[in-house]
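Of the protein chains in this complex, one is absent; all others appear in place.
Entry: chain A
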Amino acid sequence: MTAFFQNTIGLPFGWAWFVATIVGILVIALPLMLAVAMIIYADRKIWAAMALRRGPNVVGPLGLLQSFADGLKVFLQETIIPSGANKTLFLIAPIITFTVALIVWAVVPWQAGVVLSNINVGLLYILAASSLGVYGIILAGWSSNSKYPFYSAIRAAAQMVSYEVSIGFVLIAVVLWAGTFNLGGIVEGQKAHIFGLINGYGFNPLLFPMAVVFFISSLAETQRAPFDLTEAESELVAGYQTEYSSMSFALYWLGEYANVLLMCALNATLFWGGYLPPIDWAPLYLVPGILWLFAKILFFFFVFSWVKATVPRYRYDQLMRLGWKIFLPLSLIFVFLVSGYLMWARVGFPA
């Protein structure tokens, strides 16, 4: 796109790059907002179907406009800031959550070579951005100056830091196999991975357990059920969002679902072939890669909703036990196994 602005419109390179990046950001962020609105509707419909209810069905045909009606409603509400709250941090916190949920999309490859920012530390960038996400919640909890949000913030901080550890090891296993931190490179590395026929690291017996660990950790990382202890409504009212209203609440709402979509996209990209079709067969490549990616994202989103509708909430000590005593050793062992196998297959044992 930079070339287009440079040659057709005649801007100097610096400005052409700048305008092209801004356009790229808008092209990703605006449809993403729309997708978030629709995915909230989908979540409620799936959840309703599993509970044998109808779900939203009043606003618009089949209730399709429900999310927009909700958005309009919160937009028109009054923003209430508690008098004991730390005003600046109280307002910054939802902005952080929302921003962090959006910035990671910059490195997600949509098609072969179609990515906003093709950096060679893509995966580390994702880890860095997701480690920022915890601040939105901690700050909300502290600045609200209220007991329930504070408990929630402490839970969230411990939970996210714990599960990032095992996510880190899972990503190392993937990086070892792909030999690059670049997400595009990781997707290309999955082409014809099994028997020269099936695309995707997830089908590899050494990486499949990692894919499962990553999926469950991504549930914990986005604070979805069964790990939604930060907003366990039976204990903490609404967790860190208790004191929020109007648009500041809506930012959390949008950020949360944008994060969920992002984690689905990462699951698809890292383990299940991203924009590649599932089987390395020429006719399947006629379908644009972005549709394969969307299909995978939607599949994982369905699984997220499915889990939310069926699995009861974990107790806090069980959550910590799962993170530290099961996932951490498991992912460490698999980093060991994967690097051992790769050493054997690519370098060979020293005689």
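Here is the rule we use: a residue touches a chain if its C-beta (ideal position, glycine included) is under 8 Å from a C-beta of that chain, and two chains touch if they have at least 3 such contacts; residues count from 1.
Methods note: contacts and distances are computed from a predicted model.
Matching "NADH-quinone oxidoreductase subunit J", "3-methyl-2-oxobutanoate dehydrogenase subunit VorB", "Phosphoribosylformylglycinamidine synthase subunit PurQ" or "Bifunctional protein PyrR" against the UniProt entry of the left-out chain gives the name "NADH-quinone oxidoreductase subunit J".
Of A:Trp105, A:Tyr125, A:Tyr148 or A:Phe214, it is A:Tyr125 that touches the chain left out of the display. Screening A:Val161, A:Ala192, A:Val287 or A:Met343 for touch with the missing chain picks out A:Val161.
Annotation: of A:Phe90, A:Tyr135, A:Tyr163 or A:Phe249, A:Tyr135 touches the absent chain (contact as defined above).
Not every partner is drawn; the one left out touches chain A at residues 14, 18, 89, 119-121, 124-125, 127-128, 131-132, 134-135, 138-139, 142, 150, 153-154, 157, 161, 164, 181, 317-318, 321.
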